[in-house]
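First, the structure itself, so that you have it in front of you.
A protein chain is absent from this complex, but the other protein chains hold their places.
Think of it as A, B and C in the order they're written, each chain with its own count starting at 1.
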Amino acid sequence: MNSREIIARRVAQEFQDGDVVNLGIGIPTLAANYLPEGVQITLQSENGMLGMGPAADPDQATNDLTDAGGNPVTILPGGCFFDSAVSFGLIRGGHVDKTVLGALEVDANGNLANWMIPGKRIPGMGGAMDLVTGARRVIVAMEHVNRNGSPKILQDCKLPLTAKGRVSLIVTNLAVISVKKGGGLVLEELAPEVSVEEVIEKTGAPLEISPNLKPMPILD
Amino acid sequence: MNSREIIARRVAQEFQDGDVVNLGIGIPTLAANYLPEGVQITLQSENGMLGMGPAADPDQATNDLTDAGGNPVTILPGGCFFDSAVSFGLIRGGHVDKTVLGALEVDANGNLANWMIPGKRIPGMGGAMDLVTGARRVIVAMEHVNRNGSPKILQDCKLPLTAKGRVSLIVTNLAVISVKKGGGLVLEELAPEVSVEEVIEKTGAPLEISPNLKPMPILD
Amino acid sequence: MKNKVFSAQEAVARVKDGDHIMVGGFLQGGTPDVTVRELIRQGKKNLTVTSNDTGREGCAVYDLVFAGHVDRVIADYIGLNPKTGQMMIENPDSVQLFPQGTLAEKIRAGGFGLGGILTPTGVGTIVEQGKEKITIDDKEYLLELALRADVAMIRAHIADEAGNLVIRGTARNFNVVMAFAADYVIAEVDEIVPIGELDPNHVTIPGTLIDAVVKGG
Partner (left out) sequence: MKNKVFSAQEAVARVKDGDHIMVGGFLQGGTPDVTVRELIRQGKKNLTVTSNDTGREGCAVYDLVFAGHVDRVIADYIGLNPKTGQMMIENPDSVQLFPQGTLAEKIRAGGFGLGGILTPTGVGTIVEQGKEKITIDDKEYLLELALRADVAMIRAHIADEAGNLVIRGTARNFNVVMAFAADYVIAEVDEIVPIGELDPNHVTIPGTLIDAVVKGG
């Protein structure tokens, strides 16, 4: 099982039947492929849809029905469309149960940085700030370290924040870490063949070890 | 021609082809019956409709299609429906060209009082404050004096205001009076068989006499 | 997927005494009368009601106020419900009036996660009393704060079993914004259809906002 699959499978276990979920591009989107049995979720796409379905067949593809990345998709029975103001009303108003996003950095106070690297790349925040501010539960799904092997989980984010104190759970290829209310990180679960020491070494902030520390439940 | 008809006929002459108009209950609503030839207007009803048509036949009447007074009406071809937030977005956002309302009092600074009499009757302002604040042109249509014969046009309103400085034109059974930018009333037109002296006597604020003073153009 | 279709009795049983209830409708248009009458039948009391107008004779919300279930009203027009007017005379604090457009925006803000909005409506009138005034480009605005409730009771024409609502005609009124602004939302409808029967382009209110669908009268 590769890193992406480990993360996606574990994230999927966070979903409960009936949840309205907004998934970021990349690993978060994969999570929808691994829903636990009996769990149905409704995908919100911030460009204006609830009940987003799979990618559209090429002969059905239209620019009038796309996902937030601009890719032609479908809508499932029971879905509906709305404009951007309503879409972010749903997001900001707490009508999205969970959002899963990638991160450049996330820190011990639940702060998240995922939208810009000063002097390098400023693509804009798109809908990320509203999603992280408004969704009832914010889950970060990412590789535990960056391409240089440096920790992405820090005591304090150095990059400009997306939102302050909103992350509840961090799911990586190595571990599941929860953020305590008021701050502080708790190591909750370990990926297969990963040790507590390895996670501590690759994390840039102190980790409390949960008394219920367990293996990630990602069996097929 | 009775007072109400004089007022309604004269108000109708204020409408231009293509205008979006919101008409208050009573005399203002009558104005729609006297549109000049070649002038088509679109009626906005603040409960959620553009293109309001005549009253519904009893066998077609439904609570799902009413005017702002709750009366079953129809919608004309080219009309549409929307919710209250959008309806007042149209009103507050300057997308209604003209509103015509009755008044308890109107004054020399274009202030209007038409929603409450302290200690007596507090029905609430409904949509009146938004209409008077937001419509591009506010026209007051009313009897020149109240039931006791006292002036309703004053130097300063005594009753609680509906909005400040928003009235452009006052059409009564005796006269047409414009409100100057920055304040001050100008007598523009006289109803049939009405003298300047009578209007001055029945008006509770100084009147400038327009150099172009003329009879009200309300011929059939 | 969870079943959302309930009897009025089941749906209203979750309402508690003292709850703040938003009731959709504009006079007798688009009002959830079966649901509101169930509040009377179940004897819920000390309610706060937000409603455009608290109804007119024949409306359930009119009867709810008359029967004494309501301690506090938030509305923009109460001219056709003399009991609400009487409440206001006896205890001015028991009835709060806002301009209609302001009330709609306050409720929308509550449902959309906004803290409030700046409106020019009410500037220079008694509506500005006790409110913050903010000047932008020489124009004055009132800061009107977001409004939320415990329960919303709204009315639509058709629901699917996922709670997606289609409203027709002028019945959208306050029903749309209220659907976003309460912790528990009951939608009363003329007709309930299976999931997949509604055109997603024609849905007025997303089903994910709706907790209970009740068949109306």
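We adopt the following convention: contacts are C-beta pairs under 8 Å (C-beta built on N, C-alpha and C of every residue); 3 or more make two chains touch, one makes a residue touch a chain.
Note that this is a predicted model, so its numbers are computed, not measured.
A.B. asks: Pick from B:Leu23, B:Ile75 or B:Leu174: which residue touches the chain that isn't shown?
C.D. replies: Spelled out, the listed residue whose C-beta touches the missing chain is B:Ile75.
A.B. asks: Taking the entire complex into account, which one of A:Glu37, A:Asp64 or A:Glu193 touches the absent chain?
C.D. replies: A:Asp64
A.B. asks: When the complex is taken as a whole, what residues of chain A touch the one chain not shown?
C.D. replies: 45-49, 62-66, 68-70, 75, 81-85, 87-89, 91-92, 111, 121-130, 133-134, 160-165
A.B. asks: Mind listing the chain C residues that contact the chain we can't see here?
C.D. replies: Residue positions of chain C that touch the missing chain: 105, 109, 112-120, 134, 136, 139, 141, 143, 145, 168-169, 201-202.
A.B. asks: I need the residue numbers on chain B that touch the omitted chain, in ascending order.
C.D. replies: 17-18, 20, 40, 42, 44, 49-51, 75, 77-82, 85, 88-95, 133-134
One rule holds in what follows: only the chains that are shown with their structure count from here on.
A.B. asks: Just the number, please: Cα centre separation of chain B and chain C in whole Å.
C.D. replies: 29
A.B. asks: Where the CA atoms of chain A average out and where those of chain C average out, how many Å apart are those spots?
C.D. replies: Each chain's C-alpha centroid was found; their separation is 34 Å.
A.B. asks: Tell me, which residues of chain B touch at least two other chains?
C.D. replies: In chain B, nothing touches at least two other chains.
A.B. asks: Could you say which residues in chain C touch two or more other chains, in rising order?
C.D. replies: Chain C, residues with two or more chain partners: 108.
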